[in-house]
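Only one protein chain is missing; all other protein chains are in place.
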Amino acid sequence: MNFQGIYDRIRSIQAPGVTGMDEPREPNPQDKKDKGRSGDPYVLVDPQRLPEFLECLRDDPSLKFELMADLTATDPSKEDGYLWINVQLLSLVRKHRLAVKCLLPKENAVMPSSVSVHRGAQWAERECSEMYGITFEGHPDPRNILLPEDWIGHPLRKDYEFPEEYHGISCK
Amino acid sequence: MLTFDPAIGFSSAVLAVQSAESGLKDGFGTNAIQDFLVGVKPEYVPAWAVPLTAIGIAIGIVLAIVSVLAMFSTWLERKVSGHIQCRFGPMRVGWHGWLQPLADGVKLLLKEDMIPLGADRTLYVIAPALVLASLLGAMAAFPLTETFYFANFGLGIFMILALTSTTTIGVVMAGWSSNSKWSLYGAMREAAQVVAYEIPLGISLLVPIMVAGSFNLIEVSQGQGGGYGILNWNIWPWVNPFMLPAFVLFFVAILAETKRAPFDLPEAESELVAGFMTEYSGIRWSFFFMEEYAAMFLYCVVGSFFFFGGFESPVTSLAESVGGTNSLLHQLGAASTIVLKGFAGVFLMMWLRWTLPRVRIDQVMTMGYKYLTPLALVCVLGAGLWEAFIAPHLWWRS
Amino acid sequence: MSTTKTYEPSISRTEGRPLAGGEREYMIDVRTQDMEVNMGPQHPATHGVMRVLVRADGELITGAQPHLGYLHRCAEKIGESVEWLQYLPYTDRYDYLAAMNNNLGYSMAVEKLMGIEIPRRAMMLRTLCAELNRIGSHLIAIGTYGLDIGAFTPFLYMFREREWMMALFEKICGARLTYSYIRIGGVFNDAPPGWLSEVEAFCDTFEVKWREYYDLLIQNHIFVKRTADIGVITREMALDFGLTGPMLRGSAIDWDLRRDTPYELYDEICKDKAFEIPLASGEKGTLGDCWDRAWVRAMEMMESIKIVRWCLDKIEPGPVIGDIPKTLRIPPGEAYVGIENPRGELGHYVVSDGGKIAVRCRVRGPSFVNLAVLEELMPGALLADTIAIIGSTDIVVGETDR
Partner (left out) sequence: MGLFEKQFEDNVLTTNVDWLLNWCRLSSIWPMTFGLACCAIEMMAVGCAHHDIDRFGAGAFRASPRQADLMIVAGTVNFKMAERIKRLYDQMPSPKYAIAMGACATGGGPYYKYGYTVVKGVDRVVPVDVYIAGCPPRPEALLEGLMKLQEKIQASSVIRKPIHTV
């Protein structure tokens, strides 16, 4: 199924939390500043309802997104007030993919955990939470995964400042 | 560095007791060293000094044999593994790396003497000494020729089995005292494994013992004489058809006893880092190493005594016919035969070591208790029936 | 670091657990105090610097907890800090056993944003190199697996063939391990004269040697006994954890990105039926056990040889790289490209705002995702089985930690 078909199906089964979608487009010849957008289309979802959305897509017989390939976050820029949560879904039976995006405000980066739907999300969420400072509510094991336990800061935030020293070892 | 290590002292004591014991039993008469010493003894030396000197010399010779064996075996292991793996192994240290064990030994001797902070110091120090000492003691029962030996016991094989199995105590002590979990795992595995495989080892040896009618290594070897030095070996099916399965059981059991692959669980490198010797360094660690190689050789020698004719080989019979019984030529032939047979077994064990994967602990236990022990019993039963009812009617066995 | 956390094993007791081997009943009856053993970060069988905190009751594992991050090298931060083309060498270094595949994944993601066409010969060379590298990666995977199980020698035999493969890569791009050969828009340069016939010679020899490895290790009785029925991943578990690659096919789930979401030339290759997807059948034990995964990897090497032969057959002269400027400005947008790495789906999620530097360069490492299943597989295994299970997930720590 192509993206349009998937999106129509999502709309028709009234998957929870869907707020919109975005597709790549050609640059507008009239507007010099508009460079268009390339790449993948995606579905926009409310982050607070992401687990329900994923569960709905996993259980829907014609979508069957049973494998969560990836869950990650993006900090678009320092000025932007929102973090993106990017989820890549994959259906082995229907052989199609779907990109899901959520906008999460930086001030209150709290969202429910998807571990109950896809257990594969467990480590990905741990990584997001240490790298971006997102709190996943209901996560069974919310420790740092890659960084040391006592690491300060969230490295993949655009406003992250590199540390001077760590446990007596200079970082410069 | 160069601190007092009780290994030498302890093993000397063990050896001394054994040699004295065997000397007493044989009336100070059968030991070649002693015979020689009696011959050259000046008048003013008291008679009791002779056995003591002989014991001292014997201890020295056994120590030398064990260290040379271990060093040669380490070199052999590295060369064999190298050539099996399309490599050369040591090449630069001496011709084809033959000085490699020397360099390793001196280096290990000069390493920092390290005892981990949480270790039980007494046990930690005694453990490698105990391991090596029990093996040195067992080595004393290994006759080099029919007339050159250190301790000739009537129950020679029991002596060897008893002393070598005490290495387990040393290994468990090492594992316990190191205060490391890997060491403990290794020690426990060793204990379980050795206890399980002592049984099939002993029982499978009963088959050749029954055929030979003796526990004494030299007598067992003499029993396989004749037939051009090769046709009367115990292993041939016309001697006793249950001998070959018994030998297979014996070989599997000695692989497990000497902690060689596929039964190298106590020191399983990819699982337990280095097993019971994880925390040992320098010369103490090399004691474990020496023990392993010397034990391999000793068990292979035992195997060749009981299954492969001992001193008997075409070379020995030729030497005997040329030089006469117990001539120097005959003795050289016998000694080289038994050493070569021993190393052939060691080579086979190395070959297996570099070919097979490692089995798991439950599989080791299952194999030992559920398969090897009953099969060994079946072998003993079969061999006994053969000896009782069929062997007396065979013209070549009379 | 002195911050110790209370450790919660995945399951507290082992009662009620189905017995795997059928020969371990007597181990179950023995109860001792649980012991915490730290496997790693310096341990010969953790394939680098992973650490597994194991809770063991004697030899029986009651809980396990992988700890990562001992090789965290900030690849994603670097991706957002250096220019598009400058990031390419870093892709070599997260999965250093399959650097070609990493190059390919990143290049394809950027090319998707740029929307450019790749010359056909470049695609041929890309496919060829990626498949050769898959062979090399699987050689190490199976070789080190044998090493973990205790078979030392097959590892060295496999390195012998890998050494040849590395020499081939050295001829084409000058590096043994970190190639950076597949570039955005094509490949770095054309194959040197005679290179393709050397690849053919490699294929001929490899097919003979492969049989040797298969008999020596994969079909070895002890190896089978050690790996069969151990670490069984069921179909549901595989999907739930998002496993990909040989881990998925080891559980008989028919999924291969090369066939199911074809990229590069795999469309044509599939149409020619040049290769098959080996699927485990639980031949030696339960479906989805460690042996099945090792077997899938072994069979995939032969399938890769077939693809290499197809490429050698079809390759034609032509340009190998498009007109790519030195400083790339990628059109704004975001793209996710997943390709079939030797370990599974290697995903690159790149976001551009139209500038010289990426906004986000996410790497979905298959090892990272596949490793998460460890916590689930370990309880109930024996200590020696943990090694077999870790080995069968075939992780590269550079990729789990990135």
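General remarks:
The chains carry the letters A, B and C, assigned in the order they are written, with residues numbered from 1 in each.
FYI, a residue touches a chain if its C-beta (ideal position, glycine included) is under 8 Å from a C-beta of that chain, and two chains touch if they have at least 3 such contacts.
Small disclaimer: the values here were computed from a predicted structure and weren't measured.
Seen in the complete assembly, the chain not on display touches A, B, C. Residue B:Thr278 is the one among B:Asn152, B:Ser165 or B:Thr278 that touches the chain not shown. For the chain missing from the display, the contacting residue among C:Leu85, C:Leu156, C:Ile253 or C:Val337 is C:Leu156, taking the whole complex into account.
The chain omitted from view is touched by exactly one of B:Pro90, B:Gly156 or B:Gly303, namely B:Pro90.
Interface residues of chain A facing the missing partner chain: 147-148, 155, 160, 162-163, 166-167, 169-172. Chain C meets the missing chain through residues 1, 41-44, 48-49, 69-74, 77-78, 81-82, 89-90, 92-93, 96-97, 140, 155-156, 159-160, 162-163, 166, 176-178, 397-398. Although one chain is not displayed, its contacts with chain B can still be listed: residues 1-2, 78, 82, 85-93, 97, 99-100, 102-107, 110-114, 269-270, 273-274, 277-282, 285.
The rule is short, and it goes like this: only the chains that are shown with their structure count from here on.
No other pair of chains shares as many C-beta contacts as A-C. Mean C-alpha position of chain A lies 65 Å from that of chain B. The distance from the centre of chain A to the centre of chain C, each centre being the mean of the chain's C-alpha atoms, comes to 24 Å.
Here the spacing of chain B and chain C, counted between their Cα centres, is 46 Å. Shown for chain A are the residues in touch with two or more other chains, of which there are none. Shown for chain C are the residues in touch with two or more other chains, of which there are none. Those residues of chain C that touch chain A in the shared complex are 1, 3, 5, 68-69, 72, 74, 76-77, 80, 112-115, 239-244, 253, 255, 260-261, 331-336, 338, 345, 347, 349, 351-354, 359-360, 362, 364, 368-369, 371-372, 401-402. Interface of chain B with chain C (complex): residues 81, 84-87, 181-182, 185, 188, 261-262, 264-265, 268-271, 273, 354-363, 365-366.
Considering their complex, residues 24, 27, 35-40, 42, 66-70, 72, 74-77, 86, 88, 90, 92, 95, 97, 99, 118-124, 131, 143-150, 155-156, 158, 167 of chain A touch chain C.
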